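Selected chains from the complex are presented in situ; the others are not included.
Order of writing sets the labels: A and B. Residues in every chain begin at 1.
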Amino acid sequence: MLKEMLDHVREKCPLIHNITNYVTVNDCANILLACGGSPIMADDAEEAEEITAICGGLNINIGTLNQRTIPAMHLAGKKANKLGHPVVLDPVGAGASKLRTNTAKALLEDIHFTVLRGNISEIKTLALGTGGAKGVDADIADKVTKENLPQTVAFAKKFAQETGAVIAITGAIDIVADSERAFCIYNGHPMMSSITGTGCQLSAMTAAYVTANPEAPLEATAAAVCAMGICGEKAHARLTEQDGNSSYRNYIIDAICNLTGEELEKCAKYEIL
Amino acid sequence: MLKEMLDHVREKCPLIHNITNYVTVNDCANILLACGGSPIMADDAEEAEEITAICGGLNINIGTLNQRTIPAMHLAGKKANKLGHPVVLDPVGAGASKLRTNTAKALLEDIHFTVLRGNISEIKTLALGTGGAKGVDADIADKVTKENLPQTVAFAKKFAQETGAVIAITGAIDIVADSERAFCIYNGHPMMSSITGTGCQLSAMTAAYVTANPEAPLEATAAAVCAMGICGEKAHARLTEQDGNSSYRNYIIDAICNLTGEELEKCAKYEIL
């Protein structure tokens, strides 16, 4: 099943409109190309709707948020909704400032999202208004563990029910849930958090996966999350003694570039709760 | 002849003012350093003219175009014209939105460009107002092939005549033309399109080449295009089984860093029509 999700991305080469931060934008573009999609970055209100209209899907990311691009996010999101295009929200740093929290909430009210992808603190902020946040990283107190997994799954399903979106909470254990089912995913490597932007990259790639698999947003998102985790593992196995986080970044994107549907199917480690 | 073009860049180390997008800007800076030039990025209207004045050449790229930087592009371009500095335009995504198409056309009216470099759809949009565009990539219907090469060369020469600029249309076959002669260049590798920003990088490098070779903009542009293609080939030959587009990006810039004039002369594959 995951195999088909990946194969559809490579067959359809979905064009993804990204309104995203300037920190990790280059990596987002390259991972979109690596997975088989095609990126376009455009954040001016004057062209946002037009660019969305020529694309298949939209990825909104609020890192390095600024007043100039917020209107473009709303315009593009509403246009995508009108056209029936999938939309992903990455609420980077929601909870860390009022600007980010309020912008993320306003986007949620204005736009129907196909997927909300963030760390546990960001998603809690959106759902409950109470997530802690250590800058753009999750609060330790919020961490998803084997022990609190059932509660977190229930929380994710409930938020999925409320929003109509697939909820993707990523961390040591990843949870990808709609209102009824949750993929708990055990792929990945701790060193992934030593690179800036693995979350942003995953959100961009998820947009490509849900765009290429419009009938199956839950499975498509799970496939993207498994793909990222598996490639984090493969890239780690490739590290030499002299390599560090910069080479690791390159190796993860390289691994996405080389990942086959068969590998994805075989190496994915998850249970459905 | 190509050898001299490269050697002049390394001898003169031209300082290039870039007003460019935030997706590929880091790669543009690094390839400028790799080829022997020196980059400065500055896009605020208040400093645009001053920065242009201390540089030798100017590179304007309309990717991630926004209202804030358009006035800076006009100010810098006019200043460069006044000082006799070469100016390159990369009309990224012209044809994909009215903002980009109209901005590119307004720049063309206001500024004399030394080189216009884009894919076939972007250049057709500028010349005819009819180029298709699949986001920032060329439309398949526009593709330059062995069959339509004579017509495309005639189109490029005519547009060069009209604008007084060297026209560089890059793709599987690259065409670099002034009103009388066209270099048809057969270097490069298909995998180059799996990296974001090879076009942007080439435009930045072209600015360095035409700045270091003010008497020979056609040959200088052809040399930059051949250099990029050759390095795309060399970088591809270096790929291991685990490498993907991210390592490929690094290897191309590395290859530009190591390219000698002799290699450029020997490996360039072109005919003049």
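Everything that follows uses one rule, which is that a contact is a pair of C-beta atoms (placed from the backbone, for glycine too) under 8 Å apart; a residue touches a chain by one contact, two chains touch by 3 or more.
Being a predicted model, the structure only gives us computed values, none of them experimental.
Each chain in view is the same protein; 2 are placed here, and the whole complex, as held in this structure file, contains 3 copies.
Going forward, only the chains that are shown with their structure count from here on.
The distance from the centre of subunit A to the centre of subunit B, with each centre set as the mean of the Cα atoms, comes to 33 Å. Those residues of subunit B that touch subunit A in the shared complex are 21-24, 26-27, 63-68, 93, 96-100, 133-137, 194-197, 241-247, 249-250.
Of all the residues in subunit A, the ones that touch subunit B in their complex are 15, 22, 25-26, 29-30, 33-34, 38-44, 46-47, 50-51, 54-55, 68, 238, 249-258.
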